[in-house]
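Structure first, then comments.
What you see is the complex with one protein chain gone and the rest in place.
Chain nomenclature is as follows: A and B, assigned in order of appearance, with residue numbering initiated at 1 for each chain independently.
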């Protein structure tokens, strides 16, 4: 389930608006409130949230319930599956997981199917498959499973930059018309798009440190070497002016926080020194 | 004698074409279509499809025992590190890209097999809303693009996979994707399931391995 998903599209499920969005529906359908975890939820409570969060939606959850019992989709035991499904929904509610509307719509559909199967059906409707809501659900489950499997197979194919790698060579030696340079507008537009996308998909934040500090971080890092300490004060003073000292100092703190540099002192009260972390002494050995 | 010289010239031309192709293929970041490969040989005499393929064959043979191979996918030709050296490459650059989410993969699979398809149709199959982030990521990755709009109210965008998607999976054509599992006929459903309420736990699982080739020409909304 994706709590960030937006309910924009029309769901193919027959929605019953009068019961769908209302949380009460669970109790009415089930007859009595669910007060404890169902016995067949044999998942450690700590893992439950992660487990439930890993479902891609109500179809995925239903499919799981059916497959776990080794059942054929074509013969879903509606009563039993409905009971289990409701139990999971209740757990999600109890854990205050953001419950997407789709789960409640499915709950309503299951309830409807179950109730219709309990009632005697008019004879003339019996031959009409489409009138049986179970048929529509079965078709949808089959179709979903089909693509779920297809997704796994696509993911298993060798993929560029994950499993296989393009072979390329530098074109530095080639002559030609100069490549287009980026414009500031293009760059800003691209960054705005990334930030927008990041806000939609993930928890990554592009934080707002001063660019002068980040720029100085790069410069300082490039000047430091793992095998050789550099005097801390010299690093600060090499940047002219008071503001330069502040920027350098902040940059050094940031680099320290990021674990990119380490501090040293040959003896107490001697000058504080810095070097890049790591002991790569061989990097510069390639002949020029 | 004059014939000997023609053959000689032919071999020389073939060698020159082979080198030109090699330069172009290594310089390119993406697979290079045959058309562009021919354009690169403009100064090397008449280069028809047959000659191009001969040169490509020679180039392929040249790297037969090497760590890289010439491969052909949807977008054209490219050199690729042989799969058996993937671990070696990863040892030198161990940062592997993040795994793709199931939501993204399922969305991608539906677009791949059902294209062109609208977002609402994808949502109907998955039973949940598809986030805007996923659609944007798929398009940004250049695996999916909008190929038109469906002539229904709202004119929703129709999505399809790109050549880049096939290239990234090393496929030449869409029908090289793994086949979809076959869905059992709904006529069976009615008879098997009957209308009984009780669980039929002893029913057999659907026979595995029944699969069929995908019909890509099928309209995405044919099922409704």
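By our rule, a residue touches a chain if its C-beta (ideal position, glycine included) is under 8 Å from a C-beta of that chain, and two chains touch if they have at least 3 such contacts.
The shown structure was predicted, so the numbers you read here are calculated from the model rather than taken from an experiment.
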- Item | Among B:11, B:39 or B:61, the residue in touch with the chain that has been omitted | B:39
- Task: Provide the residue numbers of chain A that touch the chain removed from this figure.
- Result: 160-162, 165-177, 179-199, 201-202, 204, 206-208, 210-212, 214-215, 217-219, 221-222, 224, 238-241, 243-244, 246-247, 259-260, 276-278, 280, 282-288
- Item | Hidden partner interface residues of chain B, rising order | 19-20, 22-24, 26-30, 32, 36-37, 39-43, 66-68, 79, 81-82, 85, 88-89, 91-95, 97-98, 133, 137, 140-142
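Throughout what follows, only the chains that are shown with their structure count from here on.
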- Query: How many angstrom lie between the CA centroids of chain A and chain B, rounded to a whole number?
  - Reply: 25
